[in-house]
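A short write-up of the structure that comes next.
With one protein chain held back, the other chains of the complex are shown just where they sit.
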Amino acid sequence: MSGVWIISEKRRQSLELLNIGRQLADKMGTHAAALLYHDREHAEDCVSHGADEVMLLPPLAGEEPAESRIPAIAEEAKKGDPDLILLSATPRGKNMAALLAARLNVGLVSSCTQIDYDEGSKTLVMERLAYGGAAVQKVVCSARPAMATIPPRTYETAMPKSGRQGNIRELPSPSSSAIKVIERKVKAKEAKDISEARVVVCVGRGMEKEEDLTIARQLAEAVSGSIGCTRPIAEELHWLPEELCIGLSGIQVKPDLYLGIGVSGQVQHVTGIRNAKVIAAVNKDENAPIFKASDFGIVGDLYDVVPKLISELKK
Amino acid sequence: MPTVIACFKWVIDEAYIRRGPSGDLDFSSVDYKIGEYDRNAIEEAVRLKEASGAKAIAVTVGMPEAAKGVKDALSRGIDEAYFIADSSFGNLDSSQTALILTEVIRSRIEHYDVILCGEGSSDLYAQQVGPRLAEQLGIPCISFVQKLSLAKDQLVAERRVDEGIEVITAPLPALVTVLPDINVPRIPGVKDTLMAGKKPTAKIIKDDLPPLSEPLVRTISLTSSRMERSCERFGTDAAEIARFVGSLRKKGVIG
Partner (left out) sequence: MDFKFTEEQELIRKNVREFCLKNVEPIAAEIDENSRHPAELFQKLSDGGWMGIPIPQEYGGAGADFLTSIIVVEELSRSCASTGFTISTHAGIVCTMILLFGTEEQKKNYLTPMAEGRHLGAFALTEPGAGTDVMAVTTAAVLDGSDYVINGTKTFTSNGPTAGTYLVFAWTDKSAGRKGMSTFIVPREAPGFRVGEHFKKMGLRSSQTSELIFKDCRVSKNNLLGKEGAGLPMAMAGFDGGRIGIAAQCVGILQAALDESIRYSKERIQFGSPIARNQAIAWMIADMATDLSAARFLAYHAAWLKDQKLPFSKEAAMAKLYASEAAMRHTVKAVQIHGGYGYCKGAKVERLMRDAKITEIYEGTSEAMRMVISGTVLR
């Protein structure tokens, strides 16, 4: 047996994984399979987007955590012996991937940004960032299956093809975990998902007071963009929710335009914006590292520059 | 009296990494530090100790030079340390590190309630040592925790998941990986640092351990990740602002 497996619970993420998964399966001359969570419609969607086989995991009891599914998935992986298993590098995806890799005693490449199949040596070469984004690390997994987590939006979603056929089957019920979920707090999203935004206005530590976020919002409005922020703004000052925090340990964005205001440009933050088409920044410190990572930079006080920008944009 | 173990890694401070002439990484003037996220694990262990009278133990695997890191950890309020050192331990993969930690915790630490790890090491950030260690020890693993408390025989944790937050209970012993926002690590005072060397540290060498396993992930290259950007500068007067906005429009990124 062989194959490229993707494991995902979200439609969009599964279609992104299927895009790269299908490409690799074709190169490797094998099939692509999707392991999903109890959603028939989603399963059929995956078939039309490139999955030859879909395995559906039965629903969980209310207090069971996602990791109750690990034993069943591991069993299935031992039987199916895939070449590669892909998950999304979201908190749950990363957790599930690490536990599954530990259970299978195989290598896992976390937050993988690129996967290539070398047909000569028949190996999968994967790329990821290291040292807070300062370095690119190329790795290979030495045990089978190879595993990787891939940050959302790294790949486009797969294109659907009508008339594609695939086998859908149910996996056995999950076991019970020692961990219990006693409460789920779904976060009310303050803004739209910034990983989807075409323009991101990012607020950094150069912003002096929480009230001044208004300036950033006005600028975001003028460029039809969404607000994001650096780690200190979300985690130390709590001015904005964590899901707007951009960087290595937060969200990776891929907008057409990233506009940083008062962002110094720590390497961990810059890692989260490296895929932006255009990076622009306003900072009063002309030596701020953000300028080295920017296409366009204005050296000036954001309190002076941003209002001018807004009125220029409205012209 | 509960026992809390914090695992940490003594890593290269990425701020000192330079780009070599051919895109290679220049490590010639680097300094080392306790991994950013591991500092939160150490701080949380010390907080649990201060809240419940627990004993806080730190464990690290690394090169002999990491001895300084052991002192650093002890200066942050840890009571005793296990230091597993060998000059070949500079490039272990997460599975190897987890196996070494498993062996040492199993054979040397009779009783423990919670093992804390950072959400990832700040050098390679593979985010796997914690889950792999929990799997080897056969204990529950709760990742990405931003709030933690100990009750009798169980822990209560708030962990970050894709949709928001899950409040979790788990029986002890358990392993927890912590997010940076769980606490603000203290800066040790001079006295704390001077007293660190007087605390007990057990040093364990390679020969004390079973043979090292093979790595599951092999690094084939490590190069500088330079971003190619045009780095054009603008001033703040009206003409420059107009030129800036014009440049964005020309790129087609704003309407």
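Every chain is named by a letter (A and B) in the order it is written, and numbering of its residues begins at 1.
What we mean here is this: contacts are C-beta pairs under 8 Å (C-beta built on N, C-alpha and C of every residue); 3 or more make two chains touch, one makes a residue touch a chain.
Keep in mind it's a predicted model, so treat the numbers as computed, not measured.
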Shown chains touched by the chain that is not drawn here
A, B
May I ask which residue of B:111, B:152, B:191 or B:250 touches the chain that does not appear here?
B:191
For the full complex, which residue in B:14, B:72 or B:181 touches the chain that was left out?
B:72
Where chain B meets the left-out chain, the residues are 31, 33, 67-68, 71-72, 75, 187-194, 196-197
May I ask you to list the residues on chain A that touch the chain which is not drawn?
286-287
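The definition used in the following text is that only the chains that are shown with their structure count from here on.
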Need the CA-centroid distance for the pair chain A / chain B, whole Å please.
21
The residues of chain A that touch chain B in their complex are 10, 65-67, 90-95, 98-99, 101-103, 105-111, 125, 129-143, 177-187, 198-199, 223-224, 231, 235-236, 242, 248-249, 256-257, 267, 270, 274, 277-280, 286, 291-301, 304-305, 308-309, 312-313
Touching chain A in the complex, chain B uses residues 12, 14-15, 17, 25, 37, 93-95, 98, 119-120, 122-128, 130-132, 134-136, 140-144, 156, 159-171, 179-181, 184, 214-225, 227, 229-236, 238, 240-242, 244-245, 247-248, 251-255
